[in-house]
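All protein chains but one are shown at their positions in the complex.
Per-chain residue numbering starts at 1, and chain names A and B are given in the order in which the chains are listed.
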Amino acid sequence: MTTLVETESLSTPKRVPGEPGAWIFILGDMCVFAVFFSVYLVQRAHDPELFARSQEQLNRNLGALNTIFLLMSSLLVVLAVRAVRQDAHRHLAPYLFVGAIVCGVCFVVVKAFEYHEKIAAGITPETNSFFMYYFVLTGVHLFHLVFGMGVLSVLWRLAKHENPSGLHLAFIEGGACFWHMVDLLWIVLFPLLFLVR
Amino acid sequence: MARRIEMDTALMKAALWTGVALVAAMIVSQGILMHFIGPPSPNLTAQELAQKFIARKGEIRVGCLVMCMFWCFWATWSMAITIFIRKMEKGYPILTYCSIALNGGGYVFFILIPMTWAVIAYRPETLDPAIMQIMNDWVWFDYLFTWPPFAAWMAIIGLAILKDHNLPTLYPRWVAYLNFWCAILIFPAGLIVFFKTGPFAYDGVGAFWIPFFIFFGWMVTMTVTTFQAIARRRLTLEAELDAAIEAEPSPSAL
Partner (left out) sequence: MSTLLRTPASVVWLVLVGATAVSWTLGTDNGLGPDTQRLAGIAILAIAFVKVRFIGLYFMELRDAPSVLRGFFELYCAAVGTLVLALFLFAH
């Protein structure tokens, strides 16, 4: 049923990455975040001055650093999934997943430092409307990221199997797509909260 | 010689129906009687809040009696699903035991809600409004801030479904992913501790309405898919029983 050797053919047959059920989760979550993005922008329009002023106090460098960490982790996940599919390279997959998890840990550390910086300066979710959205949106994203790291650790375990089953592969792909979603959401959140005014 | 399958489908279905009754009772008592679907704003003064309880004390008392009775059904409803978790996992039943533990605590949080409202409505005219305010805040925190055990159970259901070794599987796999998603979606209920106004206060869209609809929508979905699982399981058990009867050696002639 499953050919574990990847063939780079010109006409790749259409297939659902992972399992259909996983896409309910991924697309649904993306829609929820789309609502968050919209609500933020509407609130911003009520007081653009306040939002612009408050935004200046965010640490853009740390935000950009976090974007790089997530992009790196996504690349490692892409490579890991490719590795799992190839008999010759499967042994590399667990290391690649670990690498992605490490990038995730770096993101968490930077985020913790960022939050600490704010709170030490007296800025909390209750300071004003902008900071409420900043803490809540990045907080909900962080929750997804930590959950995603849990998923990656499952993928790490599955990747250690000598002969992963079709179901294993489907779950690995689905889990990888969830991680890419976490990356994708930050790709929008970072400019939205940190950069545009 | 009639042999019966080992699952009592009538009792299993009855357990599921208790969950439906729980949701219906909530709509009637919390909503229609008490007007608490849509919490009162955390920003109300203690006096304004006290007025709400004094004005509707009769409806609140009756509503709470009803809700207390029907909300203990969380225990029975959740066990119907837990039985299937037992059937989906192999070996030592860790997920099953986690489910029992989580849900055994769950119904306590549930019935503390109407119990507390009832206590507030017991002597609302003479109770100090400041105390009523704390108790009311407490109820809404019990309602929302206690989301984690429920999210944990959703994740366990998802895990059990993905690891289901039965053929056919008891639940379709998308139900697992739906559970993971719902577990994440009720997280914002935890944000109520930070806000008294806005979308993440305990009367807000993000912290109350969305988790509220997600949670009870999830209960409805799990009820429907578990009814289907019962039907599916029954067919499998009957087929196994038929096969076992066929395989029995014919009685020897006397």
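The definition used in the following text is that a residue touches a chain if its C-beta (ideal position, glycine included) is under 8 Å from a C-beta of that chain, and two chains touch if they have at least 3 such contacts.
Just so it is clear, the model here is predicted, and its values are computed rather than measured.
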Inset, instruction - Could you tell me which of the visible chains the hidden chain touches? - result: A
Inset, instruction - Could you tell me which of A:L41, A:A121 or A:L167 touches the chain that is not displayed? - result: A:L41
Legend entry - Touch residues of subunit A, complete complex, unshown partner: 12-17, 23, 27, 30-31, 34, 37-38, 41-42, 44-46, 60, 64, 67-68, 71, 74-75, 77-79, 82-83, 86, 88-89, 92, 173, 176-177, 180-181, 183-184, 187-188, 190-192, 194-197
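We adopt the following convention: only the chains that are shown with their structure count from here on.
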Legend entry - Residue numbers on subunit B that touch subunit A, as the complex places them: 162, 172-178, 180-181, 184-185, 187-188, 191, 194-195, 198-200, 206
Inset, instruction - Sort out for me which residues of subunit A touch subunit B in the complex. - result: 19-22, 24-25, 28-29, 32, 39, 124-126, 129, 132, 135-136, 139-140, 143-144, 147, 171, 174
